[in-house]
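What follows is part of the complex, with its chains left where they were.
We call the chains A and B, going by the order they appear; numbering starts again at 1 in every chain.
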Amino acid sequence: MNSIYNGNITLSIFGESHGEAVGIVIDGLPPGMELDMESIREEMDRRKPGTSKLATPRQEDDQVQLISGFFEGRTTGAPLCGIIFSKDTKSKDYSELKVKMRPGHSDYSGAVHYRGFNDYRGGGHFSGRLTAPLVFAGAVAKEYLKNYGVEIGAHLKQVHSVEDISFNDLDKHIKTIVYQELLQSLRGMRVPVLRASVGEEIEKVIIDAKSEGDSVGAIIECMAVGVKAGLGSPFFNSLESKIASLAFSVPGVKGISFGAGFGFADMKGSEANDPYFIEEGVVSLKSNNNGGIIGGISVGSPIVFSVVMKPTPSISKKQETINIETNENTELEIVGRHDACIAIRGIPVIEGILAIALLDAYLEDKKWD
Amino acid sequence: MNSIYNGNITLSIFGESHGEAVGIVIDGLPPGMELDMESIREEMDRRKPGTSKLATPRQEDDQVQLISGFFEGRTTGAPLCGIIFSKDTKSKDYSELKVKMRPGHSDYSGAVHYRGFNDYRGGGHFSGRLTAPLVFAGAVAKEYLKNYGVEIGAHLKQVHSVEDISFNDLDKHIKTIVYQELLQSLRGMRVPVLRASVGEEIEKVIIDAKSEGDSVGAIIECMAVGVKAGLGSPFFNSLESKIASLAFSVPGVKGISFGAGFGFADMKGSEANDPYFIEEGVVSLKSNNNGGIIGGISVGSPIVFSVVMKPTPSISKKQETINIETNENTELEIVGRHDACIAIRGIPVIEGILAIALLDAYLEDKKWD
């Protein structure tokens, strides 16, 4: 398989950066879901390019056209196909990129994988542009989750040397409702962070990198509150496996960890274990080192995970590389429109993949009802 | 789905900690593979309990009985079923563990997921004992990969406060053949590390934790050398998605990262990008920040990833928890046989899941030949 996500819903993604369109077929959505087109529009806008000096100037309105599965304002239960036609594809000369492999990009591995027949223009099927349909699918999944009181949000935990605090550092006694407000407020920020002060520092670091023709890496921390206990599975279909598998679908993601994550290495069991307590019949955990998932299954605490996104490999600095036609070493200077910190536009993508994983898990859970 | 891995091979795992047996059905293995039963025996021994003071004293010989799919010394191509009958299941009183939820364990999330019908004895289906069939599957996968010159190994990059160096810190000019020797030598160590000196420190830290009735977390770094370029897919079936999905099947794993991993956050594109070069017609990369995978597809460099394993939640220290029968807060002291650092026995498991992912990717790659 290639570009298929196969769970209790199926996603089939298609398109290339400089092709006519990118799109997705979402199969298995419950019939009768009202889709708030305004909310979906907002999600698409959060990811779309050309909106700020922090992002690539490529102009795309990322309007999703619903081709099927939607009738009289609701999902029908049949496959929902959403297509985003491309507007601003530069018909420039790609002959250099066909033979000179951009370091850090999939040009070389993709050419080997596809036996040299890949559409190499702008990264082709590997392009970050393919995350637009992912955000659309995520937006649809969020519509489903709303009915279960699930809210999803994310912030930049780190951009280059600038660090924000973690969700788990916030007062542990914040109640669910407050978390939901927090997550919503993050949506409104140009640079979503928990400690307001680091926002400006992050902007500065990104603009500096951009002015150097360079880029910076980052960590996104994502949270879902209101998720019921019992979702997921042990082993291969653990909730962590589902989320991770989707996270590594996002170009540039190189790591994922749940809760305390790699910090667990330096902990003892007596610190790491999250104690249970019960209050008025409601089971809770006193800490959330496990990020809301134990044994692959949700425990009712917020789902918390972090992903690291590597610096955009497209930089304008001169780089060493190879020419696969002449089989010679060469140099490359990439000219084009790029993001100096892809993680900013990555936030709704990461939220989206969490929403997809949770939609899948909620549907699965119902089978045993 | 529950305990099924569905790729170009299918794994169906079954069993409970204190049931009659644990086992696995491996479907899709090429016919005619000779299985070196001695090598498989060795892999099983690396994981089995009761062999050192660093591990649980539970005595199991972990002998795999081949029920099907194996004939005249070779795989037949039909499903290979391997079963490990249990020997040392203590028929003790589990009534306390049925109602008192062990913190950090899947007792509570599992009880909710399985609607209270889970086999709670010793963790039931969630038990680390289920990693024995995973190691078996991994050993079989390694047999396949041998034919393609792929070698897999791992070391402890960190145990509590003690840190080893990373594979990527080794001299970048080490040739493939030397890596293979290195990986083989790691197999012979009781505490596999790259810098010999940290081995003893790690032992000490583990034994100290054990004597306190506590446990420690760790990071395992795993490598495969000799992997051809072009394996994997973009998006949902990326090589990283496959490996991550399998890694989070292993009880206790809470994070995974490839190559420079979370270190990417603090890097610039100009540092992070791995430059290509060509020498006598062979394409190589000057660094391996990407851990051998770009765009979800192998580039021909060693596959390198790290997983963090949380401290074993089974500790003998008194812990706060709940009784789900009486709905009251209570305390718990776990008595039993446990590993103070599960990561040591986890090494062959993590190697095994990498082998499974690569076997899957090699089979997939052939479809287009």
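We take it that a residue touches a chain if its C-beta (ideal position, glycine included) is under 8 Å from a C-beta of that chain, and two chains touch if they have at least 3 such contacts.
Please read all numbers here as calculations on a predicted model, not as lab measurements.
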Complete complex - number of sequence copies, 2 represented: 4
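Convention: only the chains that are shown with their structure count from here on.
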Taking the mean of the CA coordinates per chain, how far is chain A from chain B in Å? 26
Listed in rising order, the residues of chain A that touch chain B in the complex are 1-6, 11, 13, 101, 103-106, 108-110, 112-113, 115, 125-126, 130, 158-161, 209, 212, 214-219, 229-238, 240-242, 244-249, 251, 253-262, 264-278, 281, 283, 286, 289-291, 293-300, 306, 308-315, 317, 319-322, 324, 327-329, 364, 368
